[in-house]
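Below is one structure, written out as structure tokens; the observations come after it.
Only one protein chain is missing; all other protein chains are in place.
In this document, chain identifiers A, B and C correspond to the written order of the chains, with residue numbering beginning at 1 in each.
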Amino acid sequence: MTLPTITETPMQADRAVTIFEKSKEGRRAAVLPDAGVPERPLEELIPERLLRTEPPWLPEISEPEIVRHYNRISRRNFDLDTGFYPLGSCTMKHNPRLNERVAALSGHARLHPAQDPKRAQGALELMWLLQQALAEICGLPHVSLQPSAGSHGELAGLLLTRAYHADGGEQRSKVLTPDTSHGTNPASVTMAGYEAVKVATNERGGVEIDDLRAKASEDVACLMLTNPNTLGVFDENITEMAEIVHGVGGTLYYDGANLNAIMGHSRPGDMGFDIVHVNLHKSFSQPHGGGGPGGGPIAVSDRIEPFLPRPQVMRRDGANGAEPTFDLDFERSKSIGRLRGFQGNFGVFVRSYAYMLSLGGDGLAEASETAVLNANYLLARLRKGRAGRYLPVAFDRLPMHEFVLSGKPAKVELGVQTLDIAKRLLDFGFHPPTVYFPLLVDEALMVEPTETEPRENLDAFADAIDRILEEAESDPEIAKQAPYTTPVRRLDEVKANRQPVVRQALD
Amino acid sequence: MTLPTITETPMQADRAVTIFEKSKEGRRAAVLPDAGVPERPLEELIPERLLRTEPPWLPEISEPEIVRHYNRISRRNFDLDTGFYPLGSCTMKHNPRLNERVAALSGHARLHPAQDPKRAQGALELMWLLQQALAEICGLPHVSLQPSAGSHGELAGLLLTRAYHADGGEQRSKVLTPDTSHGTNPASVTMAGYEAVKVATNERGGVEIDDLRAKASEDVACLMLTNPNTLGVFDENITEMAEIVHGVGGTLYYDGANLNAIMGHSRPGDMGFDIVHVNLHKSFSQPHGGGGPGGGPIAVSDRIEPFLPRPQVMRRDGANGAEPTFDLDFERSKSIGRLRGFQGNFGVFVRSYAYMLSLGGDGLAEASETAVLNANYLLARLRKGRAGRYLPVAFDRLPMHEFVLSGKPAKVELGVQTLDIAKRLLDFGFHPPTVYFPLLVDEALMVEPTETEPRENLDAFADAIDRILEEAESDPEIAKQAPYTTPVRRLDEVKANRQPVVRQALD
Amino acid sequence: MTRYTSATDADRAEMLAEIGVGSVDELFEQIPEPLRLGRPLELADGLGENEVFGRLAALAERNADAEREICFLGAGMYDHYVPAIVDAITQRSEFLTPYTPYQPEISQGGLQVMFEFQTAMSELTALPVSSAGLYEGPSTVASAGYLAIGATGRSRFVVSRGVHPHSRETLATYAAGYGAELVEVGIEDGLTDAAALADAVDGETAAVFLQSPNFLGAVEDVEALGAAAKEHGALLIVACDPMTLGVLKPPGECGADVAVGEGQPLGNRLDFGGPSFGFFCATEEHIRRMPGRIAGETVDADERRGFVLTLQTREQHIRREKATHNICTAQALNALGGVIHLAWLGRQGYRELGELLLRRTAYARERLGAVGGVELLHEAPVAREFALRLDAPVAEVLDRCAERGIAAGYPLGHEYPEYEDGLLVAITERRSKEQIDQLAETLEETVQQLATSDQRRVPA
Partner (left out) sequence: MTRYTSATDADRAEMLAEIGVGSVDELFEQIPEPLRLGRPLELADGLGENEVFGRLAALAERNADAEREICFLGAGMYDHYVPAIVDAITQRSEFLTPYTPYQPEISQGGLQVMFEFQTAMSELTALPVSSAGLYEGPSTVASAGYLAIGATGRSRFVVSRGVHPHSRETLATYAAGYGAELVEVGIEDGLTDAAALADAVDGETAAVFLQSPNFLGAVEDVEALGAAAKEHGALLIVACDPMTLGVLKPPGECGADVAVGEGQPLGNRLDFGGPSFGFFCATEEHIRRMPGRIAGETVDADERRGFVLTLQTREQHIRREKATHNICTAQALNALGGVIHLAWLGRQGYRELGELLLRRTAYARERLGAVGGVELLHEAPVAREFALRLDAPVAEVLDRCAERGIAAGYPLGHEYPEYEDGLLVAITERRSKEQIDQLAETLEETVQQLATSDQRRVPA
């Protein structure tokens, strides 16, 4: 008697098929209203040579099968509502459904962006209120909500810096970023037409002051910094650094990706930063959506304000005690101009504002406390186990909301790389930390638990890491060939790059 | 080198834990508004002996973990939006999301049932429009939407029959149901205070006329029938049967569970039925919700109308050309009274009415055609394979929207029972057909594909059945020990019945 | 090809060939010609999704819902806030679209929810056994009567007039079927007349039906009233409001044999009256007489924990005419909404919400009772709803309030002719102090305008 043993999980057995491959001629989901107007031949309306001859090969498929297709493939994703997702630098905190509910109200969801401000007062007031809250949190008085995400905010910040200097008749060419900075920082620098110059990191994980001083010339437009930085540690020398950069007439840009560590505890403005971006999809609970949408508002100081993007939301006090009114200000002569269409990712603003109302000022401060508590607790738990030996923390000090481990000992002593550990974690039902970033840490694992994780999940994660290292002590192959239970196993990325197949072939 | 082989699927490895077991003292999700009124001690408001001393042990858990808990266990369900669900007699057709959207409009969702009819005109008109549509589909002029599901409609029908006879000074004691009838039919008969009397089935799967004639006495209150019946075949003798039953003064009750076979093609009223129930969660796309909610409206003839439940929706024509108005009629002296609170499952009415608007009259008729086409096609495909030998159709004729196979040959020749085949189907990713019903078919498998399944799914199902029978030919144990890949494997129902554990123990 | 289907003309042709018939019509020939409709249904043609949405939205526009009005209506269903996670979870295909868990191996999600629901309702009512979701409140009361007849072999019901009128009427409707006699016991000062109840109960009594808080909002002394039932071996059946059991003594601690009720306040929207769910809890001895589905814990072939539908020999699909009830499709999804709402409230929040209701209700009762031309209909203790008497025609007062955007309450006259001037006012956490004050001011104004007499309430 030979009973079938499981060689594949059901999902593994269910091979990927795209919706285009499920198409069958003549099938459809949509039923459209008839035009209700004269059925004139298209050629009468548009010159024939401007008309399309063959409609695009979109799928032909019924509604039930569309729903099944996307429901089924959705289960091939790991998601935050399923389990622990300590993806460092990304602040994978809970996404409240309340925010989805209020964003879906037709007064928000079906409001046309070109609606006359007179008839969009609720939306403009919401944006204004969000601006006020962000200004208070960042410690900088002026806010533009326009940037669509963090990197967009970075670009904005650099263009603001350029405009600021140009306004003073200056042209600068360099922007300093620490070697620990996120890839978007140097990429934004280049896109903004500057040259990116690295500054070194000291033994405490902060910026090497002497190196900064050495590179801080009159040609330096800006210093871009994350604080706490991507090592999860707070750079205590920030005030001195600000003096140095301001001393040579440069601006200080704050990459707000790590704001979740300090909300209500410390403010970039008070640290001396001129420009800050905030990732609404990190600190303020906008769902990450598989890679967006996001929001990257910027807060700036008085001297930068004149250059903010157009349009800006403005508030007019009501004449003698009447309600204030809100409007869009396009007449900003020194503005760098638009960064995108219309007023920004309003739907994201609604969610983030609802989140702020839910937590309130104290709640935000407490969220940061718990985020820092969770990170420190998880690190302490890890240290006690095999991670202490094989995955030591890169800079040995108390972290803030996240910390970076180095997989170098594991690689040398066990022959398993950070990648292998990450892949093996998948079999244990965890999303791995951010890996191989920041670059200056060998085999880096960047762990950010966030405040919304209960302690039990941190314990389970620490235990899983320990189990994986224990396995590796006896047989490194287990990790090296992991994962085993995921919908697919390790994928051939080289093949994907060599002969890129980037769309479904149709025939 | 010993790589881990998969002994369990990830879901199998993840053991069931209830939300009560995840509770930890002091945790919570909800934040309530403060009362905003004087904080008086409860004892001042309610005599102490009427107050609760210990609050109930509800879970203490944060919102993120509640969401994760239910998202995770939701994946332990098989559902219609994932795959083929040919559960006979249940009409598992596509559940359009449009219906969920319109049901959620606050004008429907937040309308209080005790709202003055003057201020609920939209809701009453919707109910009235749905009644009209159901009357047209059933071929009976009067409709009550009150019953909450089919079995509730059955009870209503029997109580109506009782009231009808009582009104004529009669007291009858017997109700006839074929041995093929659904369990709710005889159960409703008993609950309505009647004695259930079985009538036999003839070789064509219809009612044995002679047996009916023999049992149709003056003491018979009603004949309950499904047509097409639970064998999926249409009883051609229905007109004669109606004459027999009406001849002795009884009523004819139509169990509408199989209405999906004949919408727009034949009408119970025209067959001679006096009372019909409709399952809105079957023919009219209300999602089954894991076992409800449903809707079981009844349509009746003129002579039954006076006895319909209270209240009834009524329409008043507007004076000189004004819009008609709608109201609730409570003054129905002969009414059997209420069957439930308020006006019925209104949210279900909204969905079903939206469904009718979407398909329209022709669409409903075509839906029945495709349902019948799909059933006949699937049967033809099965017959061609091993099922033709091991799972013959119970009554050898063209079925309507569903058909019943007998697993007797499979049991005798292969040693695998219908249950084993059903369980093995789970490994192939299909929901099994209804099994062991109707009772008069040995090892019955009742298959209803519905109109919303594409042909490819029917082919795949037929192939899976064939594979399973092929396996069984070589090794029956494969089916007998199935399933292997489901979140849990076969469960010990005897244990569950012997020492019932029906709630989480808390300590 | 119709909406939601896949069969193209090409598919049809091939499928018919496989079947071996020439047309779909042939498949319908088993329906005798005279019984075939032979004409299109007299229903409009199908519409596109946007048009259907437009039609339904237009109908919804013509309802004064609790989003547009300040709603003090109660009478069994209440405008509580349903947390967003309830919709998010209940709308998941995995919960929304399967049917009853007949195949437990692929229905563990739904079965575990039932098990959790049973646990939660058992905790609320302090009774050990719970069924998983009957239709709704009133029919659950009638089902309890059916159980009582089976359990006692008697067929006489003694019913307090404080029980919801819909429940009493539904009980009577069912009783006409399974055969039971109803005896009603009146109300004194808002509470069930204890003496009359004691007289009414005898050795023929199958069950005593109480509701607390009763329809007038008054909290009954269930234990005291129940004594008569105990004495004569009748079952004590108590209908209760699941939102009050964090603060009020639960039926199980008051000697109830069966506790039933309307589940709407727990995670279910108003929906003009349904769908919601009913709950049904009882003492151990009745476990094999319970109506509806029950999930039980067990293990699988590999000793994994799992859940199944249990004690199915009670049910219609097994026992047919001998079943303890005829219910099949119930309200599983609504019960899920209830259990999520309870988990969201949690042990603390559930209690706090009960306290909030008590305190706001006490405030509202005093505030409104002090309005000129308004007096309390009774002085008995109340939890979340209370009754007033208006010195003005209730219907007209309600119309005036509606013009001012307030649904002021439920008029008692229709079901309690003796309280023809009565108004029932319900409070939820959604009704703020400001809204209560607004109601008071509106009543002040309108009752004055419409006053039927000059006699004003003499301060007690």
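Points worth noting:
Keep in mind that, in the parts below, a contact is a pair of C-beta atoms (placed from the backbone, for glycine too) under 8 Å apart; a residue touches a chain by one contact, two chains touch by 3 or more.
Note that the structure is a prediction, hence the values are computed from the model and not measured.
Listed by label, the shown chains that the missing chain touches in the whole complex are A, B, C.
Touch with the chain omitted from the figure is made, among A:Glu136, A:Asp211, A:Glu305 or A:Asp442, by A:Glu136.
Touch with the chain that is not drawn comes from one residue among A:Ile6, A:Ala200 or A:Ala365, which is A:Ala365.
The chain not displayed touches chain B at residues 24-28, 30-33, 61-65, 67, 71, 96-98, 100-101. For chain C, the residues in touch with the chain missing from this view are 49-50, 53, 57, 67, 81, 83-84, 88, 91-93, 429-430.
Throughout what follows, only the chains that are shown with their structure count from here on.
If you average the CA atoms of chain A and of chain B, the two centres end up 46 Å from each other. One finds 45 Å separating the Cα centroids of chain A and chain C. Averaging C-alpha coordinates per chain places the centre of chain B 20 Å away from that of chain C. Counting partner chains per residue, chain B shows two or more touched chains at residues 27, 63, 67, 71, 75, 81-82, 94, 96, 358, 452-454, 481. Residue positions 1, 3-6, 46-47, 49, 51, 83, 85, 87-88, 93 of chain C are each in touch with at least two other chains.
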